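Yeah, one chain of the complex is gone here, protein chain that is, but the others are all in their spots.
Up next, subunit A:
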Amino acid sequence: MAEILVDMRNIEKSYGRVRALRGVNLQIRRGEIVGLLGDNGAGKSTLIKVLSGAVPYTSGEIVIKGRPVRMRSTLDAIANGIETIYQDSALVPQLSIARNLFLGRELRKGPGFLDRMDIDRMNHVAADLLRRVGISKNIPPTTPIGSLSGGERQAVAIARAMYFDSDIIILDEPTNNLGVAETQGVLRFVREARDTGHSCIFIAHNIHHVFQVVDRIVVMRRGAIVADDLSPRTSSIQEVEDIITGEHLAA
């Protein structure tokens, strides 16, 4: 069995009187892609926000690589090797690919006046990285993110997570609003991330996309995990959909 990277134990989260997470237990191992599924309001987003440090949890424990940690901010999560790629808030459209890749961790040229950036080196590394993740077109690293397609943006965000050696990459609806070819591109990047030793948590409404790429499916309903180790190889889409909606209970 591969090493357990993240162990979320009995996580509770309440917004006032609303219990958004009810004693959630979830483990993520090294090198696996976990699909997190659930209907609207099932608690997927809250769970991801807790793990990425964006919202504090009410009670429970998060253990990362065997060490209990307290997630107080997204920075804590990043420091613990957890990178979250949100749909709308991953990149700055006005900045170049290279400047986005290094945002917050800019390479500096010393001795520099007022923290001068090493723009040449940032461009060089970015160009290298773009080649490595296999963006097919020849896009210079100086291109502003705003002029890239949706799939290319996701690729840049994934490339960034890989470059900074994040153990776990959380992808929140990465295939939304993408065309068929672009979706395949993003799924390929996700597989590549896994093959290079990263784990991924993949959240998507489109269950077909999830089935194409994940190793394990976790289903949430009403703030709790109702299925933890479904395999896309042994379960059918219909079965998973029934669990998501609760139909299997009615049956």
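List of remarks:
We take it that a contact is a pair of C-beta atoms (placed from the backbone, for glycine too) under 8 Å apart; a residue touches a chain by one contact, two chains touch by 3 or more; residues count from 1.
Methods note: contacts and distances are computed from a predicted model.
Missing chain, UniProt protein name: "Autoinducer 2 import system permease protein LsrD", from among "Sulfate adenylyltransferase subunit 2", "Autoinducer 2 import system permease protein LsrD", "Xanthine dehydrogenase family protein subunit M" or "Acyl carrier protein".
Contact with the chain that does not appear here is found for just one residue of A:92, A:181 or A:237, A:92. When the omitted chain is restored, the residue from A:143, A:212 or A:235 that touches it is A:143. Only one of the listed residues, A:12, A:39, A:106 or A:192, touches the absent chain: A:106. Only one residue from A:70, A:116 or A:208 touches the chain missing from this view: A:116. By the touch rule set out above, subunit A reaches the unshown chain at residues 74-75, 78, 84, 86, 88-96, 98-100, 103-106, 108, 112-117, 119, 123, 138-140, 142-144, 146-147.
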